Each structure stands twice: as structure tokens, then as C-alpha cells.
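All protein chains but one are shown in place.
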Amino acid sequence: MIGNLPTVLAQGGVDWISFDIGRLVDQFWYNTVNGLAYGSIYSLVAVGYTLVYGVLKLINFAHSEVFIVGAFGAYFTFQFLGYESGGIAQAPLVETIVNLILALAVAMICSGLVALTLERVAYRPLRRKKAPRLVFLITAVGASFAIQQAIMLWRNPNPELAIQLIAPRPLFEVFGVSVTNIQLTVFLAALVLLLIADSFINRTRLGRGIRAVAQDPDTATLMGVNKERVIMLTFIIGGLLAGAAALFYIMQIPQGVVYNGGFLLGIKAFTAAVLGGIGNLRGALLGGFLLGVFENYGQSLLGGQWRDVVAFVVLIVILMFRPTGILGESLGKARV
Amino acid sequence: MTLLEISDVSVHYGRIRALSGLSLTVEEGEVVTLIGANGAGKTTTMRTVSGLLPVTSGSITFEGDDITRLRADLRVVRGICQSPEGRAIFPGMTVQENLDMGCYTRKDRAAIAEDYERVFSLFPRLEERRTQVGGTMSGGEQQMLALGRALMARPRLLLLDEPSMGLAPQFIQQIFRIITEINEQGTTVLLVEQNAQQALSRAHRAYILDAGEITRTGTGAELLADPSIKDAYLGVG
Amino acid sequence: MSKNGRLRILAVAATASLTLAGCAQGGNEEPAEGGAATNDSAAAAPDAPTDAVLPAGDGTGECEDGVSIAYIGTIAGQNAALGVAILNGVRLAVEEHNEANAGCQVTLKEFDTEGSPDRASGVVTQAINDDSILGVVGLPFSGESDAAGQSFHEAGLVTISPSATDPALSQNGWDTFFRGLGNDAQQGPAAATFIGEDLGAESVCVVNDDSSYGIGLAREVREALGDAVVCTEEVKTNQREFSAVVGTIEASGPDAVFYAGYYTEAAPFAQQLFARGLQTTLVAPDGVRDDQFVQNAVGAAEGVYLTCPCVPADGFGDFFDAFTELAGTEPSTYSAEGYDATTVLLRALDEGLSTREEVLEYVRDYDAPGLTKHFKWDEDGELTDTPVWVYQVEDGEIVRDREIG
Partner (left out) sequence: MSAHHFRSGTATKVPFGQRIRDWWNGLSRFHQWAIIIPVVVLVYLMPFLNFFPITTEPGTDFELALFNTARIVLIAIGLNVVVGQAGLLDLGYVGFFAIGAYVAALMTSRDSALYAEYPWLLVVVVGIAVTMVSGVIIGTPTLRLRGDYLAIVTLGFGEIVRLLADNIPALRGNVGFRNLERPPGEWSDGTRIFTQGDGIPWYWLTVTAIIAVLILVGNLERSRVGRAWVAIREDEDAAEIMGVPTFRFKVWAFVIGAAIGGLSGVLYAGQLGFVNNARFDVVTSVLFLAAVILGGSGNKVGVILGAIVIAYTPERFQVVSEYRYLIFGLALIVLMIFRPQGLLGARQRLLARGRQAYKRLVGKPEPVSTESPMKDSGKGTGA
């Protein structure tokens, strides 16, 4: 009976959502540390969304697949290097580091190539035809599906058997929270890559070309900037960083090499880009770290099942009330 | 010699014809101005010369070479530089970076340094504000920056689209003085202007554009004296 | 460090299991030596009961031409591994039967539901409309069984599910529903007893995923554990990052963690749980009992206990060998249960029964041992004999530990 409605809702009220502020406070630093380590992956992937959006005003929906191809690239490099699945490798440290760098290179190249191919095969013909923006978005959705399914048919729907080069172990404590060797490596490496990308965009001639196209494509052309080359470059940079993110991801979560492993992560990285201000490289960086920690705070506060809801609510609220994000839209308009 | 020759060029936006069989020439060292009402096709002409718009028929030659199908960014390398309508500086870049964009295609470092000197001597204001972000400057300053940026390309042919638009009268005077100065230093200028009075008085030659076609041509002085031109384009004030 | 802690518990458990082993199987057991995965410290795998009814029967089956049974369940969907493990058991049973019984050649029809409730309804209707089908092995998952049960009931077509464990399935009044294994209401309390008594854990965290299986099983375990539950958490299907959940567990410092869900999420969960040096014992149910879990947890699976209402198949020598030959892999979770369920239907056909009604009646009154257990159902379609076993991961292998319920 409809008369039951208040009872149902009241019962639900007690049951399905509760605010555990004590837990939020207790685990604040714990969540911060973990959120930053995981958020660095969001940041790296978010850069790809942000750069392409800045230059083409296109949400490259297929960027999550650019990411996951990188993960497969790194995984097969591990295999090629002779690591066995389903255990922790016991190689000497130097060898491990060399192998990780090799895998990083392969992952970055794989992702970069996929991003570039997407640009050439799917998007460039549309630009030639001056297609409306939504046609680009639909193409991107199509490409995302096609790549995912191709991987699934090639491998299978199950995750690849995990390979872990470095066993996680706590290194030291901050605010009473232990930080593992993997978390520290990933965080620092991601930060270095992001800083390199940032100075490339802000300090080099090619980077200036990218920003010019983002701010005013026609005028950039009138200054002699080759727009097509700039677009290629942005896809490549985004791809390279996504590839790096993929390696860092499977270092933290070796079970993540699976055909649809990029999908949710991609949406969240996009959320991070929007949160920081889409089109803004430093915004992507900031947004990634923020989303990483917000997600964990939300989960502590509300319970594990609300984790993804927190991410989506952040996305919606930001888009509705401050669509330009924290640092403002566009590579240029933010005062970088 | 003839620097730029546009012969019988037609341009379409979708199904609408914006230029029909337009022909004009610009000789080396000249200031040539293009006068016309709103929607006559002035900006279209400029964008066509720069390569932003493809031609449907006709040809464009620059220094005797056919550049009709040449990519826009490569035309900049050839020495055609446009300062587009509405200033169009990069709002998120500093003054310095905007000027750097001007010499984006150049590799001759020594000459670039010279050109910085030249731009800063023409616009001392820009030197003071090197680190200011473009979007935060006043309209006049932005126009100076746009001009300065165009000069940094050290163009053979400078295309100026409405450089006086929206400016206070004292700035307008200054802008036109600088255009003359640039021309005297050896840069050929093709100028599109609403302010026909000023433009005609500074130009060696002028073309009148109406509905995508050239209707009159002559020296600046000739057209300035023509009563019918006066009625149509010089207005009352 | 953490490994030592877990190993210590393992040693204690192993001693306990030795004493338990004796009573687990009554008198008819003999430690299987030299078998594939024999483990001295664990309870011996049950041998095939000497009186077990096998698909071949006595070779005198007589039935009409063209009678068939069906396997309905996932074959190529996302949880396909589970479906195929069952299907191969079914195929083996039918093959053995047809070889032995010249007078009764039964056709096996296979239907792929992709494991999803809305695909299932069309496929099930198709099976129902095929009059030659007299009995069904399926459906493997609780969700699709829920969606399709009513149709079978209306059509009077008997189904024996080899793996759906949601207790509610037998409470719908569907008289065609039979379950070939213990449900979560049996596994849950058994697991809780194991955690509380055998492991001696005084504080337990219960984590479940968002599947109906995970939620239902976690509820059973929580209820049986009572006050020992110190924290509860929920994770999502396809979630791979568990730091916040692990943080909550770490803060509670439980003696044991029960994870109710499937191996896909359990593997990264286990890995991240132990990555920070947390000392606790992880116990997980049948949905995690798969080699995929062991491999994907990269080392963290070692020492994990797995409960399952499935009976170890390695003692069933002939079945084990024949299955391995047919499928190219060793029997997996519920392969033997699928084989047994098929056997029940084949016996019915060998009797010459030729209508669905007769077959249904036959199954309802069935009372005979199979490989895995004794098959006799109550009026709801639940087995009266529902063994639950616990297994443990040891040196990267899932080995049987003891029977717990």
C-alpha cells in the first residue's frame, strides 16, 4: 500500500545511509595517503582528457581505452621479460627497476600509438568534413566500445593473471599512516611526469603552439602554427601519460589488466579533469589528487557502497554549479 | 613588382557565395586598403589570402608563386601575416608569449632579437607589461600587442583587419601613424578598414568592395575626393 | 611478518583438522594416498561411495527415441568459467550414459543465457517449447533462476540447479525447482562455526560485494556470528581499489575477515588487505574457490580458507580422469555437482519415463547416493544431505581441509 511509503522510507533512512563522522576523522590521514597515491593515476589520465578537450573541444570518450591498452602493453612486457604470473617476482632491485622502465616505455608507446591512431582514423576525417561536435562524441563512444570489445575477443572477459614485480611493503609512516614502497614510487614518478608535461606545455615552443590552438585556433594558424600537427601532438602527449598511468595502475593493482578495466577509471579521470577545470593541465593534476582523496573520504563517511556515487555526484555538482572547475576552463584562460 | 595577386577568386560559405570573381593586386612597398560596407566580403578576402578559407575558383599568387592551395601555416612561413579582426590576442598568454607566437615559425635568433627591439621601440607600453597576461589588458594595449605580434613575424605582407575597431580616437591616430611607420620601414600592408577616411588618406591605392565584388579602384586620394564614395562610405561624421 | 602470522594459524588448523577428519566421513573412508592433491594434514577427500549411482547405470536403460535433457545457463557470458565447468560435467554424464545404454540414447541440448535474467526468459521459453526436453540442469546463477523459475513451474519442467545457492529460490512455491547442493543458509552458518570454533576468531569483519549471492551469504554469516562481527563493509562488482575498506578493517583489527563475493574482486581485495602487513585470517566462500583467485591474489591467497558446499572431486578417481580427458582441464567448482544432477535425470529417462510430469515425479521421490552426496529432496526442493567443505590455499594450490557441515 502507498500508506506504507513513509515506513519504507524511514526504515531505509536508518538502513541505507549513515554518516560515520568518527570514522572519517579516524581514517583521515590514512585516506589522504591512499587517495593521493591512487589519485596520481587519475591525474595522469585526466591530462589526456584535458589536453584534447582544450584543443578540440572534444571529450575523448575513448581515452579510457587508450589507458587500458597501455596496461596490456606493460603486462605483456612483463611476460616477455620472463616474469611468471600469479606470484611476486624475486628479481634483484636493479633488474627490477630496469624492467619497470622498459615496461613504462612500452606502455607509453602503446597508449601513444592508440591515441594517435584514434586521431587519424576516427577524428581527422570528421574534422575534414567539419562535422558537428556531437558527431565527434558519438564517434568517440563508438571507438571506445570497439577497442574494448576487440580486446575482449582477443583475450577473454577475465582479468589477466596478475604479475607483480615489487612486493608492497610499508616504508615509513606519516601521520601514523604507513606508506608503501609502491605508493611512494608511483606518487613521485607521476609527479615528475606531470611536471615534465607542465613545463613542456608552458615553456617550450611546441607547448606554446598547443596553448595557442586551444585559445584561438584561427589566430594560431595565422601565426603559422600547424593545427593538425598540434592536434596530433596533444593526442600523443595524452596517450603517453595514460600509458605511464597504466603501468603505475598495475603496479598498485596487478589484477586490473582486463578489457573493461579502463572504463570506470576513465570516467573518474574525466571527472577529475572537470573538477580541476577542463582544458587546464594543472587543473587535471589537482583534480586527480582531489578526487582520489574525496572518494576515500566519502567512502569512510558513507560506507563502501557509496564510493562511485561520491565520484558521480562530484561530477554533476561541479558541472552544474561551476562548469569551469576549480582552476577555470581552457589551457589559456586560467592564468597559468 | 607585384607581391600579391588575387585573380578571379570566388569563395563560398556552404551554398552562399561570399566572394564572386574578385581580383586585386598589391605591389611591393604599398599600403593598399579595402573599403566596403558590413558583409561586403572584406574579412572573407583577408581570410582567403591567409588561407583560412578555401577558394572555390580562381587563384592567388604571392611573389609570383601560386599559393592557392598552400596550407595557411605555410603561408606564414612565406611571409604573409595577418592581424585578425577583433585583435584576437591569446588571452591566456603573457605579452612576451604573445609576441613569441608572432615569431613562431622563425628560426633566426639574431633577427628576432632585433625585432623585439623594434617592436618595443614602437610600443614602449608593451615592454613595460611583458609579464602581464594578455586578457587583462585594455583594448588599446591589446591592439598594440596584436600589431606588435604581427611585426614579430617580420612579414613580407602584413594583413590588417580593422585595426582601429572599438578604439578611442587618440588610439586610432596612433595606430594609423604606426601603420605608416611600419610601411616606411619596408613592410607591404593590405588594410581593411571601417574608418574609410583614415584608411584612404594613408593608402597608396584602394579597392571598394560591394557584395563580394570589386566595384571601384583607384589611388587613396582619388577615392577620397570622389563624392559618390564620400556618400556611401565616409558617412556624415 | 604477516605470512608468519597466517602460517601459525594454519598449523593450528591443520592439527585440528586431523582430529576432525576421522568423524567427517563416517566409516567408509580411507586416506587417499598418492592422489593428485593429497595432503596429509587435511581431511581425506571422500571416495566415490561404492553404491553411488552413476550415469551409466546398469546399461539396461530403455527409452523412446529423441528424448533429451537440457543444460541452460551461461556458456559464453562473463562468468562463463563457472558455467562451462558445470556443462562439462553434464556432457560427461550424458556421454557415459549413452555409451553404456544402447537402448536409451539421450540428446543433450545446450542453451546459453549469458547468465543474465532478461536473456534467460527467452531462452527458457524456447526450451520449454521444445517438447523433447524432459528435464533441465540449470540455471547456475541465482538471479536468472529467480527470473525463470516461474516459467518452469508453469510448464511443469523439472530443473536441478547445480550451483544457485540463494536460499529464497526454494521458497517461491515452484514445485519444479530442485537444488543439487547446500544453499547459503547452510554454507553461511557452517562458515561461521568454522571461523568461530575451528579458527577461534573472536572478532570478525564481514565484507560482501553487491551481488545477491554476496549480500545473502554475508547476512547468514553475520547472523550466525552474532557479536563477533566487529565491522561490515560492502564493495562493488568490478571494484579493484579497496584502500578505504582495508583501512576500516585495519582499524577494527579483527582476528578473521569473511569475504562474501566472487573471485574477481576477492583477488585484489586479498592482495591489498595483506599488502600493509595486516595480520588476520581471510575466509571466503565458493564464489572465490577458483584457481583464478589464487593466481590473481599474487601471494596473498596463501593460507586463505575457502568454504564451499561442493565436495572435493579428486577422490572420485574415474570421474576425475574422465572429466580431465573430456574437458582438457581438471574438474572445477560444481563440475561433479553438474554430473550428479544429470545422473538423476538420466536415471529417470532410463526408466522409460516419457512425460515431464513423470520425470518430475521421479525426481521428487528420488533417493539414492551420487558421487558428491546423497540425493533426496524435501518438499521445497532442498537436499536433506548438504555437506559443506572447507579448503585452504597451500603452495598455490587449493587443497581440501575438512568437512564443516
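By letter and in written order, the chains are A, B and C; residue numbering begins at 1 in each of them.
FYI, a residue touches a chain if its C-beta (ideal position, glycine included) is under 8 Å from a C-beta of that chain, and two chains touch if they have at least 3 such contacts.
As the structure is a computational prediction, the values presented were derived from the model and not from experiment.
Residue A:Leu315 is the one among A:Val55, A:Val177, A:Met223 or A:Leu315 that touches the chain missing from this view. Per the touch definition above, the residue from A:Leu137, A:Ala167 or A:Ile326 contacting the chain not shown is A:Leu137. In the full complex, chain C touches the hidden chain at residues 76, 112, 114, 116-119, 121-126, 128-130, 143, 146-147, 150-151, 154-155, 166, 168, 172, 210-212, 215-216, 236.
Residues of chain A in touch with the missing chain: 1-2, 4-5, 7-9, 11-12, 15-17, 57-59, 121-122, 125-126, 129-135, 137-139, 141-150, 153, 263, 267, 270, 274, 305-306, 308-309, 312-313, 315-316, 319-320, 323-324, 329.
Please note the rule applied: only the chains that are shown with their structure count from here on.
Distances from each chain's CA mean to the overall CA mean are smallest for chain A. Distance between chain B and chain C, defined via averaged C-alpha coordinates, is recorded as 80 Å.
One simple way to say how far apart two chains are is to compare their mean CA positions; for chain A and chain C this gives 38 Å.
One simple way to say how far apart two chains are is to compare their mean CA positions; for chain A and chain B this gives 44 Å.
Multi-chain contact residues of chain B (touching two or more other chains) are absent. The touching residues of chain C, counted against chain A in their complex, run 78, 80-81, 210, 233-236, 238-241, 243-245, 247-248, 250-251, 264, 267-268, 271-272, 275-277, 292, 294-299, 396.
Contacts from chain B toward chain A in the complex involve residues 50-52, 71-74, 76-77, 81-84, 88-93, 97, 100-102, 104-105, 133, 135, 149, 153. Within the complex, the chain A residues that touch chain B are 205, 208-209, 211-212, 215-216, 218-227, 330-336.
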